[in-house]
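With one protein chain removed, the remaining protein chains of the complex are shown where they sit.
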Amino acid sequence: MVNGLNLAFQFLDSFAFVVLAAAGLAVIFGIMGVINLAHGEFILFGAYATTMSVTNLGLPLPAAMVVASLLTAGFGVVVERTIISGFVPNWIGQRTVGRDLIEPLYDRLADSMVATFGLSLVMVQSARILFGNSIDTVGTPFGNVAYGAFSYSTYRLVLAGISVLVLVAAYYLFTRTTFGTRVRATMQDEQTAKALGIDTERTYMLTFGIGSGLAGLTGALFAPVLSMQPTLGDQFLIEAFVAVVVGGPSVVLGTALSGGVLGAVSATVTNLTDSTTFGRIALLVAAILALRFLPGGITGFIERFQARRREEE
Amino acid sequence: MATDSASATDRGALARIRGRLEGPNTIGNSRGFWLGFAVAVLALAAFPVVGSGESFSLFLVLALLGLSLSLVWGYSGVLSFGQVVFFGVGGYTFGVVSINFPDATGITAAAIAGVVGGGVAAALLGYFMFYGGVRDVYVTIITLVTTMAMHTFMAQTAGSEWTIGEAPLGGFNGMPGIPLLELGIEGVASFQFVYNEMSLLGLFAFDPFYYLALALLLVTYLGLRVLVNSDFGRVMVAVREDQDRTQMFGYDVKRIKLLTFTLGGALAALSGVLYAARNVYISPPVFALWFATLPVIWVSVGGRKSLLGAVIATIAIEYFRLSVQGEMALVVLGAMLLVFILALPGGIVPWVAGKLSGSAVPVSELDDADAPGEVSES
Partner (left out) sequence: MSSETERSEVSKQASGETASSDAERSEASGSASDPASDPNVRETPAGKATGDRTDTLLQTDNLVKRFGGFTATDSVDFSVDEGELRCLIGPNGAGKSTLLKLIVGTLEPTAGHVYYDGQEITDMEPNERVQSGISMKFQVPSVYGDLSVRENARLPVQQLADGAERRRRVDEAIENAGLAGYEEVQASTLSHGQQQQLEIGMAASLDPDLLLLDEPVAGLSVDERTEIAERIRRLNREEGIAFIVIEHDTDFVGEIADSVTVLHRGDVFREGSIEEIESDPEVRRIYLGGEQ
């Protein structure tokens, strides 16, 4: 019974971690075809902004989290305008040498990896130079839940709940709002979307902003439980990546399902082997197998399965 | 093409050799190029007189790793973050075998085992992916995840149960005590390359390992030149350009990708063997994410479709990264990456070569690493 509870908590922990880590990346990769290797650093941005808002500005924690997420979103927009779409450099280029200077990084997977990796180097090192090797953390709120000989941080339970809220909010945004429809149209077929009068440039900019904001939110949410070092983004990056690709084309459902599946694998193995390291390895191996046997990810598989069911009728 | 390039109808052994080494798939198809190449090689050979051969040899070793990615990515279109997996497998295999058999014969066998081990690992992963129908970005992701899995796994091999014969894997602390690189057959003829300062005519001291690395790099570079300009090389390029179309000309694309990937793995493993031999030590950070990304950076900046670009960029970037002290170095490196990939997506060396040969190709029209290609259905 106690072990069952342990397992449940480990699962919730993994699920929350994967979903929150992946949310921002899923939005950007799914919609813009850009791989943001600086995703971990956007999380870093949000975490540091939260921590410093509390310690230096004295903001209460929830307010600090909101502020941090918005700041990260803003920073994301700046990055999008300069590096991803090249809007600003090309604007300058047009006015000086009369031509575009750079191509947008949309759907250029390898190039976006290199560019954002460069960005991540700059960000991590800047954080180190500006703030040193670590900064003071904020305390974990809410205390613990006790059961048997174990106790579990209530805050981590809250995180699990928030991760579900994030999924629901994202779902609502993408399916029930005009903005969401515009985004999905652009994702499906950019040319047609443009022909229908959708400002695809602005859509990409806002999408990147939202993705960055989500990453910032993740950093903000995890700030109380992590040690504040410039490299804290690393631990999120791989899980995020893996979850996004395993999830498949459907941004919200894919993230949810891969969070569930990968979280379950990780939690089970961690529980059985008493080692989070093996849990992580199991998660990675599961991802490799999923990518090999479910081309198109989980939701891709579901779509094909439904199609096959239909044709049998 | 330059008018003094060798054609297959030229008589003379030199011209025939040049004919094999030159072609549209490599930069430098003129007498001028080979002259410059010879000068560069001589300069590198003379370098230990003025500089530290011991330090510089690292860059020569890593250049092999860069070449392995250029082969796999630039020439076959497979963006692999997994080259460091084979690098690490090569290094660890070398370490394990040489620690267990620490005489010249054993160490030589260890080196061979390392290269073979890397090749086999690449063949297995390649088969798993290509013959499983995995394509494009998913191949890249799988290689990246494999690297992460290896990193996590090797980092936890700390306990004493993780020992192969006499060689403890050592977990996060790595595996020290790798025997000094001595190649040959014990008791018959062998030579020690590492930590064996020799002197030429009593005038200056040099490190034989430097010349071993240089020789291997040279042989590999020239060998790859021959390969990519051969029939097989042309098919590799065709696979990179449009693998579906190439299949429709009767070529077994899966097999070609597997062969190239295996060769790339063996090459990366060779680099890993030399790396472990040079440092007499190997540890899990060779599987880390940042190290896995480095070859992608070297090759992107240098020009992924250029062997020469891979070599020059690797040496230059690593030299800069490791010699410039201070935290600003990484900031500058990161910024450099950003600027180069956005401004010169085709890489520096092809751009320079284009300028030198007088072709006025505007920068925005150079080969883009992922220019959108034709969409082929199913």
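For this structure, a couple of remarks:
The letters A and B name the chains in turn, as written, and every chain counts its residues from 1.
The rule is simple: a residue touches a chain if its C-beta (ideal position, glycine included) is under 8 Å from a C-beta of that chain, and two chains touch if they have at least 3 such contacts.
None of the values given here were measured: they were computed from a predicted structure.
Of the listed residues B:136, B:197 or B:241, the one in contact with the hidden chain in the full complex is B:241. Summary of contacts with the chain left out: across B:136, B:197 or B:252, the touching residue is B:252.
When the omitted chain is restored, the residue from B:24, B:159 or B:223 that touches it is B:24. The chain not shown here touches chain B at positions 1, 24, 231, 234-235, 237-238, 241-242, 244-253, 367, 374, 376-378.
Mapped onto chain A, the interface with the missing chain covers residues 307-308, 310-311, 313.
In this section, only the chains that are shown with their structure count from here on.
Here the spacing of chain A and chain B, counted between their Cα centres, is 33 Å. Contact residues on chain A toward chain B in their complex (touch as defined above): 37, 83, 86, 89, 99-103, 105, 107-111, 113-115, 117-126, 128-129, 234, 237-238, 241-242, 245, 275, 277-278, 280-281, 284-285, 287-288, 291-293, 295. Across the interface of their complex, chain A is touched by residues 73, 79, 128-129, 132-135, 137-138, 140-142, 144-146, 148-149, 152-153, 155-156, 289, 293, 296-297, 300, 327-328, 330-331, 333-338, 341-343, 345, 364, 368-370, 372 of chain B.
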